[in-house]
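Missing here: one protein chain of the complex. Every other protein chain is in place.
Each chain carries a letter (A and B) given by its place in the written order, and its residues are counted from 1.
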Amino acid sequence: MISLRDVVVRYPGAARPALDGVNLEVAAGETVALVGPSGSGKTTLLRTINGLVPISAGSVLVDGIAVGELRGRALRGLRTRLAMIAQHHDLVDRLSVHQNVMAGALGRWSTAHALRYLVFPLESELDEARAALERVSIPEKLWAPTRELSGGERQRVAIARALVQQPEAILADEPVASLDPRLGTQIIGLLCRLTRESGIALICSLHQVQFAQDYFDRVVLVERGSLCEVESKQPVT
Amino acid sequence: MNALLEGAVRAVPLLVPVAQTFGMACAGMLVALVAGIPLAVAVATRAPGYRFIATALGALRAIPDLTLAILAVVVIGLGPAAGIAALAVFYTAMIGKVFGELLLAAPSAPVDALKATGAGRVSIAAFGLIPLTSRDLLSFGAYAFDCAVRASVIVGAVGAGGLGTELVGAINALDYRRAALLILILVVMVAVVDAFGSLIRRYPRATLALIPIGLLTLWVDRPQFFAFGHALTTFAKMLPPQLNGAELSALPLLLLQTAAIAVFGTALGASIGFFTALIAARTIVPFAVVAVTRRLLDTARAIPEVVWGLILVVSVGIGPIAGILALGFHSAGVLGKLYAESFENVVKEPVASIAATGASTVSTIAYAIVPLAFGPLAIHTLFRLEWNVRAAAVVGMIGAGGIGQALFNAQQLFFYKTMVAYVLITWAIVLAFDILTERLRGRELMT
Partner (left out) sequence: MAASLKRGVVLKAMGATLVLGSGALPAVAAASALRVGMIPDAGATQVSTDEKAPLRDYLSAKMGQPIELVIPTNYNATVEGLGNGSLDFAYLGGLTYLKAREAYGVIPLVQRTSDKQFHSLFITQTGSTINKLADLKGKRFAFGDISSTSGHLMPDYALRNAGIDPDTDLTARFTGNHPATAKAVESGTVDAGALDESVFKAVTDGGQIDKTKVRVFYTTPPFVDYVWVARKDVAPASREGLANAFLALRAGSDDKVLAILRGTSFVRADDAEYATLRSIAKKLKLL
């Protein structure tokens, strides 16, 4: 579904390329962990797939479409199919939890619809938000102010938002880096389980190999802008 | 020599009011810095009586600059000297109060280390407080100077000379081409001062340029007729403040008008500023658009409320509507710029996350940029509201109604006891609003 071929990314002024001839194939519904030290190129790799970082050479294809050539509406259409979860600072504090969750629907909503939802959410829309929160086990937080959430709850909301987006793949960038290891394990477990349930592909960067081997279909090591496959195994059921 | 100078000056007639206005601002600012910094240091180092100084500065700051100018004209006489005196008092209070707060916010460890050496107050300020907060001090100083230039136009409107006097005359004589020219000069002048402000931030030594200009103006415009006895008798005539029955019964309406001008003016400014800021933020629209919208905002900001008021009183007629529009247009310029900067400064990650859902630009603004910038937006708006209460009283004096107009009429008719009563009431309202908004800001900053 996602395929990177000889991708090179050079940031202006940087001594060496952030990605140096990367090849990666991810099938639909597959869960892949990118593991490596910080600065190794994991974030750049994820952002390249979403079209947030321009590539210097090679190609990124999503279902055969070259991401680098998309602009404007077409690029937005592609982004709608790929949900992102970031390390932290990912939610908007001033919005309530249900607004953050339903932000996942912005890609399919018209602008007028989006503005209307901010001031006047319909019951059916709130049901959708509640259902998404139920899948991450915090339905009671529907109306809570986002800034009152704990770190684990914030990542659950981010996952709920990604689910509302109904994506074909989720790109998660160090989603548990700021959580304690026990909580981190829980969240990673939840993320892998939910994506498998819905047949969504997951590409997730991590810096601890520990989680990776337990939960993901494949683990890929990233070092100095290059990849190397570590292990492939059958999904845990 | 004088004849030569005068000939040169006459050749370019508008140079005189421009020089007067600019000179007044420099001189007023110079005095304010010389007097205000020691006061700020006294407050920040908890010198004996610092509580009294802080209270006095706060109280003084609540008197609108135009009111100070009127009092100065009565006591010192006509001309720029009165304007300089008014600006000096107003900005001494401002510099003293805000510099005091900034110095207090200095990191405590290095200051404590200095104290441990047994250093005196002046040394602590010179080697600790001031160097530690110099960036904030310069930044605020540049802002204050910017305000002082506009204020020197405002005080000109009551007879202190300079561009303000010319502008009032031109508008009263319905000479719109001359008025438009004067406003254009004002806009250019504020732009130059703005540039000087960023120069000061980069090369603090540029501040020294204030000294010769300020001193020259102080010498040229020294008050020649200052009569201490006359000042005392004039002040004696102002006491005790009094209002007669009719004036008392009209008071609630006047207060309501002034409050309405301030509140609706701020609301108008915030609305226009908000939408303009969206197309003036570099992170939202292309640079070419920003270049245009920022200049528009600069222009709206360069024209002080009083000047907007003078123009609007002529076109929409006398009354609070002119006042609301006047405050609204100037505030739109000020808030638009601040809002745009707030939009540019929001944390980037949530914006990227929302954009990554495939949201449209407007949806991204509504779901990420605006909520993320809400805190700074609210603080800027509250500051503007506080300022606009003062400004509402000031635009009242040029015909927008409310307590300001009552004050001005009483002064024009020499009913000084009534005038002082209105001055005190204005002062009390402004002070009350200052305290109220300070509380609200405190709460805003906590969350």
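Simple rule for what comes next: a contact is a pair of C-beta atoms (placed from the backbone, for glycine too) under 8 Å apart; a residue touches a chain by one contact, two chains touch by 3 or more.
Bear in mind that the values here come from a model prediction, so they are computed numbers and not experimental data.
Asks: Could you list, sorted by label, every displayed chain in contact with the chain left out?
Replies: Taken over the complete structure, the missing chain's partners among displayed chains are B.
Asks: Out of B:45, B:133, B:152 or B:165, which residue would touch the omitted chain in the full complex?
Replies: B:165
Asks: Given the contact definition stated above, which residue among B:31, B:284 or B:377 touches the chain not shown here?
Replies: The single option touching the absent chain is B:31.
Asks: For the chain left out of this view, which of B:25, B:39, B:53 or B:74 touches it?
Replies: Missing-chain contact among the listed residues: B:74.
Asks: Take the complete complex as the reference. Which residues in chain B touch the chain that isn't displayed?
Replies: 2, 5-6, 9-10, 13, 16-17, 19-20, 23, 27, 30-31, 34-35, 73-81, 84-85, 88, 157-159, 165-166, 168-170, 172-175, 178, 214-215, 218-228, 230-231, 234, 237, 313-314, 317-318, 399, 409, 411-414
One rule holds for everything that comes next: only the chains that are shown with their structure count from here on.
Asks: Could you tell me the distance, in whole angstrom, between the mean C-alpha positions of chain A and chain B?
Replies: Result: the chain centres lie 48 Å from each other.
Asks: Where on chain A does chain B make contact in their complex?
Replies: Residues in contact with chain B: 50, 52, 76-95, 99, 103-109, 111, 114-115, 118, 147, 158, 161, 165.
Asks: Given the complex with chain A, which residues does chain B contribute to the contact?
Replies: 347, 349-350, 352-360, 362-364, 366-368, 371-372, 374-375, 447
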